[in-house]
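Questions regarding the structure given below will be posed in turn.
Heads up, one of the protein chains got dropped from this complex, but the rest are sitting where they should.
For reference, chains read A and B in written order, and residue numbers begin at 1 within each chain.
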Amino acid sequence: MTKEFPVETGAGDTITDITDAVQKVVSSGRIEEGICVVSSPHTTVGVTVNENYDPDVKKDMLMKLVDLIPREDGYRHMEGNSAAHLKATITGISVTLPIIDGRLALGRWQGIYFCDYDGPRRRRVRVSIVGS
Amino acid sequence: MTKEFPVETGAGDTITDITDAVQKVVSSGRIEEGICVVSSPHTTVGVTVNENYDPDVKKDMLMKLVDLIPREDGYRHMEGNSAAHLKATITGISVTLPIIDGRLALGRWQGIYFCDYDGPRRRRVRVSIVGS
Partner (left out) sequence: MTKEFPVETGAGDTITDITDAVQKVVSSGRIEEGICVVSSPHTTVGVTVNENYDPDVKKDMLMKLVDLIPREDGYRHMEGNSAAHLKATITGISVTLPIIDGRLALGRWQGIYFCDYDGPRRRRVRVSIVGS
């Protein structure tokens, strides 16, 4: 089963914590033991899991990624968002997590991050669950 | 169920669009709702999803990766392809995507990219599907 929900992102590079929304989809599904795949149908968005306690972790991640992959760097792609495409691939476009006892089994400090590298946009998140 | 198909890659760093071949495997399988995992059994290959409309996106991705992780950089590994190993890990060695109504559910601009960082070689792609 795959369900979709929207995310409204801010300008430029932003990280949105989507943990609660994903947990809701998993909890409402009928899978007790299995896995959950959170993916993006976009090409300038990454999905990852990282610490969601100190908000500075998100800021540091975005800062360092921009530092490694600057917005302008002699790219050929006319649309001007080549850096965003590469950051999506480096981040990964999906995460896969265990479902245990009908719930997403995250570590204590883990949150699911939707990383838009080319906002602001109305984006979509896909949550697929499989198992039994 | 896992099926395999070959990919012939070019010299050095190349990206091959394998979307249609993966879609064919998914369409011929018996999974209506579930997920598809596209993986590589190699150690210098990455698999990712990105824009497959403008071919410059692929060129920019490869150019910037070589820029970040040069072929020669004081590596110890005698085989001389340490950069390729690291690029495989950074890209990721698999992607996981939803299957909806018996088909791979890609976003409008998404294509599946097989990134060989140590070609030319005859490579293999593995497509696993699970669900119901």
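In this section, contacts are C-beta pairs under 8 Å (C-beta built on N, C-alpha and C of every residue); 3 or more make two chains touch, one makes a residue touch a chain.
Since we're looking at a predicted model, the values are computed, not measured.
Chemist: Would you write out the residues of chain B that touch the absent chain, in ascending order?
Modeler: Its contact residues with the unshown chain are 1-2, 37, 39-43, 68-69, 73-79, 82-83, 85-86, 88-90, 92-94, 96, 126, 128, 130.
Chemist: State which residues belonging to chain A touch the missing partner chain.
Modeler: Spelled out for chain A, the touching residues are 33-35, 48-51, 54, 56-57, 59-61, 63-65, 67-68, 90-92, 95-98, 100, 105-110, 130-131.
Heads up, the rule we're going with is that only the chains that are shown with their structure count from here on.
Chemist: If you average the CA atoms of chain A and of chain B, how far apart do the two points sit, in angstrom?
Modeler: Each chain reduced to its C-alpha mean, chain A and chain B end up 19 Å apart.
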